[in-house]
Every structure is written in structure tokens, then in C-alpha cells.
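Left out: one protein chain. Kept in place: all the others.
Moving on, here comes chain A:
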Amino acid sequence: MSDDELIWRIAGGSGDGIASTSQNFAKALMRAGLHVFTHRHYPSRIRGGHTYVEVRASADPVESRGDGYNFLLALGDSFARNPQDEAYYGNEEVKPLSENLDELREGGVIVYDSGLLDASEIPDFEERVEENDWHVYDMDLRSLAREQGREVMRNTAGVGVTCAITGIPLEAIEELMRDAMPEKILEPNLEIMQTAYDLVSEEYDVDAPDVSVPTGEHDEEQVLMSGSDAIAYGAIDEGCRFIAGYPMTPWTEVFTIMSQNLPELGGISEQVEDEIAAAALAIGASHMGVKAMSGSSGGGFALMGEPLGLAEMTETPLVLIEAMRAGPSTGMPTKPEQADLEHVLYTSQGDSQRVVLAPGTVAEAYEASRRAFQLAYEYQIPSMLIYDQKLSGELTNVPASHFDREPNADIGLTLSEEELADQPHTGDGKFHRFQHEAEDGVSPRSVPGQKGGRFLATGNEHNPAGHISEDPDNRVAQMDRREQKLDAIRADLDDDGLLVEHGPEDADYGILTFGSQQGTVEEAVDRLNENGTSVKSLTVAELAPYPVETVRAFLDSVEEALVVEMNASGQFRGLTQKELGTHGEMLSSLLKYNGNPFEPGEIVEGFTTNVVEDGEVPGNETKFVPAAGD
């Protein structure tokens, strides 16, 4: 095992505590001064089924899952033992071991729970171990846990074994367990961990593999966050105190975090009957002068197209979150994909305009969430934040100071009663909510309950006072004003630094990507440059309005560019070509849509074979689509 990084994969069944154990482990490594990044893989089942989490730890910053892994802790699936399940799910008994071997690196470590898993059931197991120089520890963690406490505590035994092999001090884990566990279960857990730890030292030769974990140090205090955490906290800091939603994976994570935190901040959370209602509630609250949000994932968001248009026509600020997962329809509920891009960009009838932001990292998710609210309220327009199941669930360390920002409760151009009495906003003695000529397209608003500000908000075309109107001149004036907002927003976003360029400025080639693939692409870019290919990347975090000038400048500076995205049809490449109207002949696509995010190595390989060498498709995991001009 290399000194550079530890990629620890814990595998088992859903419901076996894989997620919580890995979260604690990641936090312990972070506290020990390392940079961490987790990758979660789970089925759409409550209990049982193959699930794993990887924790990657390195002394240097890590922003991606990495290629494969070097330490497998296979705990077994305690829910896979019912033979009646087999017809439906297949025999999953050895899956936590067998399903994971393909990606285990040469020289890696396998620890498996021989109480639940029988390695002899896996064809060629011994041969593969020999071939790959794997170091195997078969341990009856189940019995060990059962003897000293409860069977479910075999996770803790597994962590004890991991520490013994890798040299991570047990104290780091103990401290976290003390924080997280009630006294009653803390003691047996600590005992189990210690016993497992000692057992390895006594019975196995731990010197055989090179098992030390990297050491590191942080300049400042770090926190462990998921993209969902960061989005929720961004919303809270930006003054959002109303959320309405309906559960749907993976949007549920943001909804849950908000619901758990809003009441103690004096806010309101509503779980409602469907997504149409959810978006409509957010509109209702926002209409009253409250910062409000809603959101969903693909299928649920489909229902929001109608209220989305209403928010635009009535110029009610609205923030919607779309957590993408694999489609079409219900698709693969727990698997990431970036295929809802066009859905989010174009849903709703008419010439409808909105802002769409797509953060690339956990830290950026916080900024993008704040920015989505700022734009929605400043410009009285629907603003959407899209991300995917990958960014939603992955945990990584971020400097704590990143979140230490000033709260912002500014709801945009909303008049006070004194200003409303001041007359410039009225015509014919009545408040003109939707003036034809307004700066940046934004006409000041009032909210119900205010004296002198009453008006009608309607989804029909309307005149300055808000009344339904089909007058052609009025129609053009209102339509032009609403469209005008987009130019102002585009100019605003230009200064934001939402686009992230990576790699040497004068590189020969480029990679264009968006959203959660940012970290992976950047890691690939670094490796390509180390290997002598001159390449840089641009991650676009604002998709509407599209940053045409910046992307054009980037593409003009390179010979050829590869567009990397997680969908089958190259939606982001299509958007780029549509917006730029040029460069099609130099853009080719590397696509992946099998439910797993890219690994950096796949991008390196895809780039090298397809762009540099004009060769064949790299493998069956990814798809290459040549440039439009080819």
C-alpha cells in the first residue's frame, strides 16, 4: 500500500451501519490532519443489498473518489440470509466481498467477516489474491461482537481491525464514539474495538503489507460536510426561513437538514401532499415577503414546471433545488447522473426565463446556494440550483471559516409603507407593481398587509397595475422587461468567479465540464500534465444565463476540447454549442451513465485515446462521441 493515500472501502448491506461507520471514520481521519473525500454507493432498498462507502484520505487536498481503492473492509450483509429473498435479489451472501474485488488495487488489503462471508464460495478467490498480491485477514467479527456486546457492533470491530493494520491510533476513533454514543452502548463498543485491535496484532503479521496511513496537518480548523449540508447552510445564512417539500431521493437530504434546523431558527418547514403544492407553497410564502425555497429530484421536479412558470410571470422570487439522479422516469433512485440539465433549463411553457446554477464542490455548493437566493430576490425571478446524487451525499473537509459569513436577509427591491406613500410607484392613484420601464428589468414590489401597496399578481399577462391584459404594446413591454433581467444577471455573474479554470493557462487542449465532475476532472488534468499532455479544464457553474464570453475565450485558447458529463446524450455539450453557435467542430464528448460517477483514470484514458491519439472508445463504462464537425 502506498504512503500517499488510503482509500478505505467498507462494504455490506444497507441498514448494517455502513454509512454511519464510514462517516465517523472519515471524521477521525480529518481530525488527524488529513484531507478526506467519501464516495457512497447504495441500492434503493431500506435493508440489505450491496452497499459500500469509500473514504479517501491524503495529506494533500482531495476532491474526487480516486481510481479504485486499497483497503477493503467487507462486513457482510446481515439481511441477505433469508433464502426467500433470493428469487428477487439473488444470492447476496458474498456480495460484500465478491462485488468489490474488481476495483481493489494491487497490493491492497482485504479484511472480511468470516462469520458472515465465505470466501470459498467465490470462484478463483485464492488465485486472484495471489495474482494481485492482496493481503487477506479473515476474521470472525460477528462472533467477536456477539460475545462482547451485540452482533450489530461488528462495524466497530471492523474499525478496530482497520486501525491495527493501518496504524491509526484508536484514541482518534474513541473520542468520536464518546461524542456520538450513549454511555450504555459506548462501553461494549470500546471493548469490542480494543479486542479486535489486539487480535490483529497477536495473530497476524501486520508488517507484511506496507500499511501506514499518510500523515498531514491542517492550517486551520476543518469541518466534514456533504453537498446537501452546504446547500442547506447556504440557504439558512442567506435568510431562508421557509421550506416546503415532498421526500424524494436524493433531494430529501437537503429537505431533512432544513426541516431539522428551521424551527429552532423561527422558520417554517412544510412537508406537503405533492411537488406541485410544495413549489406553490414556496411561492405563497415568498409573495408575503419571506425567503422561501422548495426542490425535488427529476420526477418530482417535473411536477414543478407549472408553479415555476407562475413564479416567473408574477415575478415572485423563488429558489428551487434539483438533485439529479439517473432517469428517465424513476430511473435509478440512488445513482447519480447529470441528465436533468435540459429538463431544468427548458421546463415550463412560454418564453420562460430562469437562473440555473450548478456547484462543483461541497464548498461551492454553499456559495451557489447563497447566490441562488441573492439572484432570485434581487431580480424577482426563479432561480434553480442543480446538483446530483454524488455531490449530495459525498463528504469532504472544508475549512470551518468558509461558513463564517454574514447573514443576509435582504429580500430585494421591496418598498416600505413610507416609500409606498411617496407616490413615484403609483399611476392613477394605484400602486404599479409591474412598471414597463424599470432598472435592470426589476420593478419594486410590495407585500400583502402593507398600506398603499395593493396589487394583483397573476399568471396571465398583465398591465403595470397587475390586471390581466392582452394589449399588444403592453405585452411586448412586459415581455422585454422580464427578458432584460437576464442580461443584468449575466453581467452580475461575470464577477462571481463561479467558473473554475484548472491547469496551465497556455495548455494545448481543454476539458469542459460542469457540476460534480469538477474535482475528478481536475485530478485527471493534473495527471495528464504530469504525463506530458498539455491540458487545462474549465468547470462551468452557471448554466443559465450561460457565460458565453468566458467559455468562448477558453475554447479559443485550445486546439480541441473534451466535454465530460454524466449522461448519455451530451446535454451540456449541446447547451454549449447552442449558446456559442460555434466551436462544434472542436468539441467531443466523454460520457458516463452507468450509475457511477467518473473516476479520474477514466478521464485520463478517455482523453488520451480519443483526443490525443484519435483512438478507440476506452471501455464499456464510458462512451465517446466525436466532435460535431467530424
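Keep in mind that, in the parts below, a residue touches a chain if its C-beta (ideal position, glycine included) is under 8 Å from a C-beta of that chain, and two chains touch if they have at least 3 such contacts; residues count from 1.
Going forward, contacts and distances are computed from a predicted model.
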| item | value |
| --- | --- |
| Options "Branched-chain/neutral amino acids ABC transporter permease", "Thiamine pyrophosphate-dependent enzyme", "Alpha-ketoacid dehydrogenase subunit beta" or "Membrane-bound hydrogenase MBH 2, subunit Mbh2K (Hydrogenase subunit)": UniProt name of the undisplayed chain | "Thiamine pyrophosphate-dependent enzyme" |
| Touch with the omitted chain, as defined above, among A:His287, A:His343, A:Lys390 or A:Lys536 | A:His287 |
| Of A:Ala376, A:Ala457, A:Ile489 or A:Leu543, the residue in touch with the unshown chain | A:Ala457 |
| Sole contact to the chain not displayed, among A:Trp134, A:Tyr233 or A:Phe255 | A:Tyr233 |
| Full-complex contact with the absent chain, from A:Asp118, A:Glu174, A:Glu270 or A:Asp440 | A:Glu270 |
| Touch list for chain A against the chain that is not drawn | 31, 221-225, 229, 232-234, 236-237, 239, 241-242, 244, 261, 263-270, 272-274, 276-278, 280-285, 287-292, 306-307, 309-310, 314, 400, 403-409, 411, 414, 416-417, 428-430, 447-460, 465-468 |
